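Missing here: one protein chain of the complex. Every other protein chain is in place.
Chain lettering (A, B and C) follows the sequence in which the chains are written, and residue indices restart at 1 in each chain.
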Amino acid sequence: MDTHIKNSTQPVKPYEENRARMLISCPDGPGLVAAVSQFLHEHGANIVQFDQYTMDPEGGMFFMRVEFDLDQLDDRLSNVRADFAAIADKFQMEWKLYPLKQKKKLAIFVSKEDHCLVELLWQWQAGDLDAEISMVISNHADMKEYVESFGIPYYHIPVTPDTKKEAEQKQLEIVADKVDLIVLARYMQIVSPALISPYRNRIINIHHSFLPAFVGGKPYAQAYERGVKIIGATAHYVTEELDGGPIIEQDVQRVSHRDNVNELKRIGRTIERVVLARAVKWHVEDRILVHQNKTVVFN
Amino acid sequence: MDTHIKNSTQPVKPYEENRARMLISCPDGPGLVAAVSQFLHEHGANIVQFDQYTMDPEGGMFFMRVEFDLDQLDDRLSNVRADFAAIADKFQMEWKLYPLKQKKKLAIFVSKEDHCLVELLWQWQAGDLDAEISMVISNHADMKEYVESFGIPYYHIPVTPDTKKEAEQKQLEIVADKVDLIVLARYMQIVSPALISPYRNRIINIHHSFLPAFVGGKPYAQAYERGVKIIGATAHYVTEELDGGPIIEQDVQRVSHRDNVNELKRIGRTIERVVLARAVKWHVEDRILVHQNKTVVFN
Amino acid sequence: MDTHIKNSTQPVKPYEENRARMLISCPDGPGLVAAVSQFLHEHGANIVQFDQYTMDPEGGMFFMRVEFDLDQLDDRLSNVRADFAAIADKFQMEWKLYPLKQKKKLAIFVSKEDHCLVELLWQWQAGDLDAEISMVISNHADMKEYVESFGIPYYHIPVTPDTKKEAEQKQLEIVADKVDLIVLARYMQIVSPALISPYRNRIINIHHSFLPAFVGGKPYAQAYERGVKIIGATAHYVTEELDGGPIIEQDVQRVSHRDNVNELKRIGRTIERVVLARAVKWHVEDRILVHQNKTVVFN
Partner (left out) sequence: MDTHIKNSTQPVKPYEENRARMLISCPDGPGLVAAVSQFLHEHGANIVQFDQYTMDPEGGMFFMRVEFDLDQLDDRLSNVRADFAAIADKFQMEWKLYPLKQKKKLAIFVSKEDHCLVELLWQWQAGDLDAEISMVISNHADMKEYVESFGIPYYHIPVTPDTKKEAEQKQLEIVADKVDLIVLARYMQIVSPALISPYRNRIINIHHSFLPAFVGGKPYAQAYERGVKIIGATAHYVTEELDGGPIIEQDVQRVSHRDNVNELKRIGRTIERVVLARAVKWHVEDRILVHQNKTVVFN
């Protein structure tokens, strides 16, 4: 880990130059796959990856992710968007189209526990997390020097019961229009609706239990108390309901009666960082569609 | 699977002839391991397997499982028991001593879903479940012929809201003094306190979720609704609290948005039967100690 | 498990009536997804599931699986096939088209160990294996009565070094033109090239190790000797190279120094039957494409 990298953006790889991704949700109906693939073909695009899922063949929802190459993408993107609007309209699609060159911008929120932050920074530096880490925001000063050594701005915004509202306002100002995704990397404060609302399905939290078991505080103590034989962690989008948002990814590990709460925490740290990193990776690669309170993940 | 076996007991293997197991729980204190191992050595026993666990070195509980060989075990067992009483007394031990020849007797309760029953019968017939299956009790008649083809008695005791009490009374009479362990192999009736009380920590249930998530009915529908990415099953001892007893074993499998409720059930069936079979195996091999609402499993 | 079912075919479910699946392999090129989806749309078919994979965007192979509904499928299938030939020709496609009503016919080969056979029969009877089990062939007579109780023909063809060639000839005659897939469910004889050749990529074997570790005989003894901490099983298509064919599925379980060879075998039996059943399920659902010595599995 070379702590001297001063540029927080991933370099653009050659194959990314002319590649884009579309995410589509709409009511299912005949001709959807044909319409989209025909459209892309007529515009000279070559499909590289195509994923589709229909929730229920009889009147359910249709979800699609398509990755394609198009020569001179930069010049033609606005035309493609304009032309696609007609199809989108016809099928009542919600849709997004991102060129791969346009990396997602991340704000990572962290408190005192560093393992999830360290993992994200390591994966990002190893080139495994294809995003720009624009900033780290913390209610503590502990990681300041470490984060800044990567050339990433660090905002220390203390939160106390008295200053909570003000602190949230400050957070909101700092991230506004600057980041595409907020990652709560063991950020031990409940985020306010004022932050959730503009970042609907764009705030990922890691909860240190296998949800919906052990909602709320001290999940490892709850797990120890209940005597479970497997513990887990859950990455989910944040909604107004505590630990109740759409689940993106979960993983688990076997434990035994020998593991006390501290051991559970130690084992859990590795699950947490791996699960959170996967969820963030999938989000920045546009692999996740949200429908009601569930995710469709094309991975 | 030879359905013509007419003898529900496992044969005694040569090494089992003179082998016995002790299970001990007591407050921790100095000299426990020395006292037990010295006792066994002085009585000519050779320790084959020794497991120990101290919940908390400062004033916690001490759990021990020891497997030993003793020549002419049959003749000497009552003496060993009598002599050990003094040590047990000194250390305030709860203890049990079983010769391996004395196979545990099982009653399996089942409703309409057959996968857990089939698994137990298959493992038992393959020689992997070292027990005697004394009877199968069901509120339906469906499996009668299949179970009887193994030479195992099948009791069909219908349960309706009106006859529930009477049915439970009949179950109790049938199992009383005849079985050591009751296995609820997807038995879809809540068992009454009248049955739980005499079989405290001797009724194993398989719950088709990763407890404590999705307590109660229709756990796969609950899991689908919540959009979890991993499903599981839990084997636990039955207590008066629904799905709240000491957990013996759990296992899980990854699922995705593509899996509807029926797929979850299909995937879950394999988890359920494997988890239940493991728990039953550990119980009949005297590998489980229960303390408060948790299990110590020496496996 | 009702041993009185005398009909070895799964019933056709309503949604299967007009549903079909296509499997396509061809060199990658522009317009493939569009061509196929447009074709289906123009013929009035509605795509239910669409999977695609391109091995290497630059000049690699393209694989596609599409599941679609088409009204009056029976009447229109031959037309669809005839019309699709032009597209297939243009893109140099290898392709198959199966109506779901046309269940794959299976011959299961077994020796003395019954666990894989029992699993397949149980999953088939539970409705989880959507195929017809046309026959069981064995070099032993042990399972005859059990298999016949399901209404499935059982052919006992003993194999000795002297009669091997003759026995293989007999097997070939029995299966010829009657089965679509041969499943070696712990069949402990090496099958001859004479059988492999007409059933290229249509013979599935379960090898009781995590291939390519422990090729050949006695893999659990080899695993014990090497002291591995995880054991596994591998389902693969049979080729002329022993245990060298395309891998379909693998799974593993953790073991420890406490597990001797017999314990490894016991643990392994559950891995073997689960892995084999998954591979067979995917094959009969047309989810597997083979390219060179590797599989693409759309599951």
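By our rule, contacts are C-beta pairs under 8 Å (C-beta built on N, C-alpha and C of every residue); 3 or more make two chains touch, one makes a residue touch a chain.
As the structure is a computational prediction, the values presented were derived from the model and not from experiment.
Interchain touches from the omitted chain, evaluated on the whole complex, reach A, B, C. Considering the whole complex, the residue from A:His43, A:Arg76, A:Lys101 or A:His115 that touches the absent chain is A:His115. Those residues of chain A that touch the chain absent from the view are 1-4, 114-115, 118, 122, 126, 128, 142-143, 145-146, 149, 266, 269-270, 274.
Residue positions on chain C in contact with the hidden chain: 53, 56, 210-214, 226-230, 232, 246-252, 256-258, 260, 293-297, in rising order. Listed here are the chain B residues that touch the chain not shown: 15, 30-34, 37-38, 40-41, 46-54, 57, 69, 254.
Basically, only the chains that are shown with their structure count from here on.
A rotation of 180 degrees, rounded to a multiple of 5, brings the CA atoms of chain B into register with those of chain C. Interface chain A/chain C: over half of the residue numbers present appear on both copies, so the contact uses mostly the same residues. Here the spacing of chain A and chain B, counted between their Cα centres, is 43 Å. In chain A, the positions touching at least two other chains are 53.
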